[in-house]
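Encoded as structure tokens, here's the structure I'll be asking about.
All protein chains but one are shown at their positions in the complex.
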Amino acid sequence: MNASAMGNVPAEPSGWHFRRIAWHWRYDEKRELWIGWWTLVVFYNLYGLLFFVVARTQPPPEPSLSPAEVVQWFDDRHRGLLYGYAVVFIVGGATAIMNATLAYSMRRMSVSRAFAYSYLVIYALATLPGMLIMGVVCTVGAMRPERDPELMRWLYDFAFLSFEGTMGVFLIGSLVWMLAILLDENGVFPKWFGYLNLCNALTEVVVAPAWIFKSGPFAWNGAIAWWINMGVFVAYTIAFLTLLRKMILREDFGSGPLPDLSTAPALAPPVSLKAAR
Amino acid sequence: MRRTDGEVLLLGTLPVVGVIWLAAFLLFPGFVHPMSPTMSAEEVAAFYRDPENLPRIRYSMILFNWFAVGFIPILALVVLQIRRMAHRTPIFSYAIIACAAGGPTIFLMANLFWLLAAFRPMRDPQLTQMFNDLAWVTFSSQVGFLIAQSVILALAIYLDRQERPVFRPWVAHFNLVVAALLTPAAFAGAAMTGPIAWDGLLTFWVRNVAIGLWIVVMAVVLGQAIKRQRADDEAATT
Amino acid sequence: MNAGFEKRLLVVWLVLSAMTLAQLGVGSVDRQALIPNAAITSSAILVALIKVRIIFRQFMDVRHAPALLGRLTDLWIVLTGAILLACYWAGRFA
Partner (left out) sequence: MTGVEAEPGFSGREIRPASPARAVPGQPDMWVFVLFEALVFTAYFTVYVVSRSRSPGLFLESQAHLNLGVGVFNTLVLLASSWSVARCVQAARERSFRTALTNAFLTVLFGFAFLVSKVLEWAAEIRQGFTFTSNEFFSFYYFLTGIHFIHLQIGFVVLAVAVHQLWSPARRSQEAIETCATYWHTIDFLWILIFALLYVMR
């Protein structure tokens, strides 16, 4: 089971990508982690592309549009909404493997399994307010342009408020991760990233006024409720993708402190399968 | 009592839940000839107001409301089998748990929209039509978690490199085929007629048959895997 | 506690409090006149940033920290002051 320990592993080919991928698929002990990490990277890029470029629902439009303007808004991005969100629906399930990878990072820490499990369930539910409800509602809005404009506006409100106003999952999720990192003695993540989780959690609080204001900095498209929040989230996401990659490079499949990158063993020590479960 | 006894019991609930699902499916008047997205608001309202349809809509959806999550224990059994595979990390079993939480929640939302439409059918037809749209789009297009669980299971099986893998490779191939068959349904909102529309061949018939087939096939291979696990456990204790 | 430190922290606290009271004095001038006042605004922001810098260096021990931390905190103070004053002046006189 530990191919590298058996000593008959061909060297990793250089150059042509498919052969390298095939090599990793066959011999890389960390392939499960790399599958998770690449899913995260591809997904976040795709998510940005679909929401910002294809569906053009981000940055969000004004909450104060009149019903007629809302109909126009749906009309302007008819195809983008219908096809963009269809792709979101196909790849949306990928969040499962992403969250599993992040939950694994918590399992690798010296903390209780409760952290990994809470994180897993919280973020499994986060896909609904995070994209799926908005996708369904925008699809319904776009599919019948002749619908009563007042109802179109109801769908418009539903879409953006479900997306921006339901931050509890991200708030608690960040706090769970923060606590796990601060308590961890295995050095899986640097402590500063634990504190960065707190910054992220605090900006999730700041979105709440989107329920109250229809214009200004606190509305769902506002400078504070959207732009600053999104800026922090992007910084946070880039940080954890980088740190997760480092974690996978350092991973030794043990249960003690994670070795440093410079001292990380090239080969994983053979561990029994039971220990890995 | 052995641990696997409970698992066999859970697996045994699947035929029961399956029969209830089938009954609810047939009971709903808008499924056997799936309602067309091209119906006008008045036609949709008339569908819900029809005294023949209304009780059937309500009772079928109440049944779905009760038993929609009946699928979760089966996914839990899949998780346990994945944990027996020769992996270095629990990532795949975690990922199936995440799918188990997300998928049924979305199905419940579709169920909720249908029941809302049926609760006051005398409402403005435009409203009834909107709830009907929300229900159908949620029901049809939300294949993401189903696709994900098939793909993740397939990956887990391919990477289960031991002498006697938990599932045979064909189960992985089968899961990938199912994932491919589910994919077109995501575009349900993009067409009002044709195979992609929510009453179309691909979105309605292929998708639902694929889900049904997946349940039957997975029940059989799960049953075999649990049986083998019991034999192994017994051999280990004696 | 070490008397030198005791005294130093006390002096720092007194200075900060005195600056706050000075802000009270400045802030009370013509408070009901309801007209923008660039001098009061600029002094309020500058005094606040000086107080922040004192807190950084004395209370938070940045003066004993590696120079990088001192530079970063100073950079933030300058950045914040520049942005806030620029936005205020641009809003007033542009």
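We call the chains A, B and C, going by the order they appear; numbering starts again at 1 in every chain.
Keep this in mind: contacts are C-beta pairs under 8 Å (C-beta built on N, C-alpha and C of every residue); 3 or more make two chains touch, one makes a residue touch a chain.
Here the structure is a predicted model, which means the values were calculated and not measured.
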Omitted chain - touching chains that are shown: A, C
Chain A residues that touch the omitted chain in the full complex: 190-192, 194-196, 198-199, 202-203, 205-206, 209, 212-213, 216-218, 223-224, 228, 231-232, 235
Where the unshown chain meets chain C, residue by residue: 1-2, 4-6, 9-10, 12-13, 16-17, 20-21, 23-24, 26-28, 31-32, 34-37, 40-41, 44-45, 47-49, 51-52, 55-56, 58-62, 64-66, 69, 72-73, 76, 79-80, 83-84, 87-88, 90-92
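Assume only the chains that are shown with their structure count from here on.
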Chain contact topology (line, ring, star, complete or other): other
Middle chain, criterion being Cα centroid separation: A
Rounded Å distance, chain A centre to chain B centre (Cα mean): 24
Centroid distance [mean C-alpha coordinates] between chain C and chain B, Å: 61
Residues of chain A that touch chain B when the two form their complex: 1, 29-33, 35-36, 82-83, 85-97, 99-101, 103-104, 107, 116, 120-121, 123-125, 127-128, 132-133, 135-137, 139-140, 142-144, 147-148, 151, 154-155, 253, 268, 273, 276-277
Touching residues (chain side chain B, partner chain A) in the complex: 37, 83, 86-92, 94-99, 101-102, 105-106, 109, 126-127, 129-130, 133-134, 137-138, 141-149, 151-152, 155, 159, 161-162, 183, 186-190, 192
